[in-house]
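One protein chain is absent from this view; the other protein chains keep their places.
Then we have chain A:
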Amino acid sequence: MSAPSPVLAVRGIAKSYGGVRALDGVSFEIAAGELLALIGPNGAGKSTCFNIVNGQLRPDAGTVHILGRDVTGLPPRRIAGLGVGRTFQVAAVFPSMTALENVQMALIAARRGVFGFWHPARRIAREEALALLEQTGMGAQAERPAAALAYGDVKRLELAMALAGEPKLLLMDEPTAGMAAGERREMIALVRRLTRARGLAVLFTEHSMDVVFGHADRAIVLARGRLIADGPVDAVRRDPLVREVYLGGTRPGREARP
C-alpha cells in the first residue's frame, strides 16, 4: 500500500462501435519514469484505447485516472490542463509561427496565459522556450517558420511543445511514424533521455518492433480489443501467445507492418 500511486491507471475500459467490440475490459498502469509501449496488430484497438486515454473518445465502461484523479470522459483540453503532453501520429504544430513561437505558445497555454491582450507574446517565456528547443536539438532552428522545417524537425518541435507544460504523463501516438530508420532511433533515444531526466511517464503506440524492443521498459499487447500481455519487453517478446497472434510465429525484431 505504500507504493506510489500510478501516473496513469486505466481500469476495465470498453468501447463498442455498432455491435463490434473494439475494446473489451482493458486495464493497465504506468508509473513515473516508465516508458510503456502499447502494441498490437492492425485493428487490435490501439487507437481506440489511446483516444480514450487522451479524451477524444468516451468509453462505454471503465475509468481512466491520471495522478489519482478520475478523468474519464473529460475533453482533451481539460486533460491537457492536468499535466498531460501529447504528440500526434502526423505531427501537429502551428505552421504560420516560428519554432520559437510554437513553444512559447505551448508554454503560455500551459500557464493559462492565453487571455493576455497587451504584452507582446514574443517576450513571454522566451528563455524557457529556447531551453526546450535546445533540449530537443532544435536550438539552431528557433527563428525558422515551422512551415519550412523538415518533417523530422517538426516531430522534435512537437515534442518540445508537448514538454512545455512540464507534464507528468506524455502520450505519443506513433512517435517515429514517417521517419527514416536512423531518425527513428535518434528520436526514441531522445524521448528516452528526456523522460528519464524528468521522471516522466510515457505511453506510446508503435509499429516498429525495433523501437519497442530496443527502448521501451514495458509493453502491453492488444489483440481484438483484449489485453493479452503486459510485462517487461523481453518477457513480452518471448510470450508464446503474443508470438502467435501478433508476430505470427516469426522471429521478433522485424517490422510488424506488412
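In this text, a contact is a pair of C-beta atoms (placed from the backbone, for glycine too) under 8 Å apart; a residue touches a chain by one contact, two chains touch by 3 or more; residues count from 1.
Please note the rule applied: contacts and distances are computed from a predicted model.
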item	value
"Catalase-related peroxidase", "Cupredoxin domain-containing protein", "Glycolate oxidase iron-sulfur subunit" or "ABC transporter permease" - which is the UniProt name of the missing chain	"ABC transporter permease"
Residue, one of A:T48, A:T72 or A:Q104, that touches the chain absent here	A:Q104
Per the touch definition above, residue among A:V93, A:L159 or A:L194 touching the missing chain	A:V93
Given A:A9, A:A32, A:L67 or A:A121, the one touching the chain that is not displayed	A:A121
Chain A residues that touch the omitted chain in the full complex	54, 75-77, 80-81, 86, 88, 92-98, 101, 104-106, 108-110, 112-122, 124, 145-147, 158, 161-162, 164-165
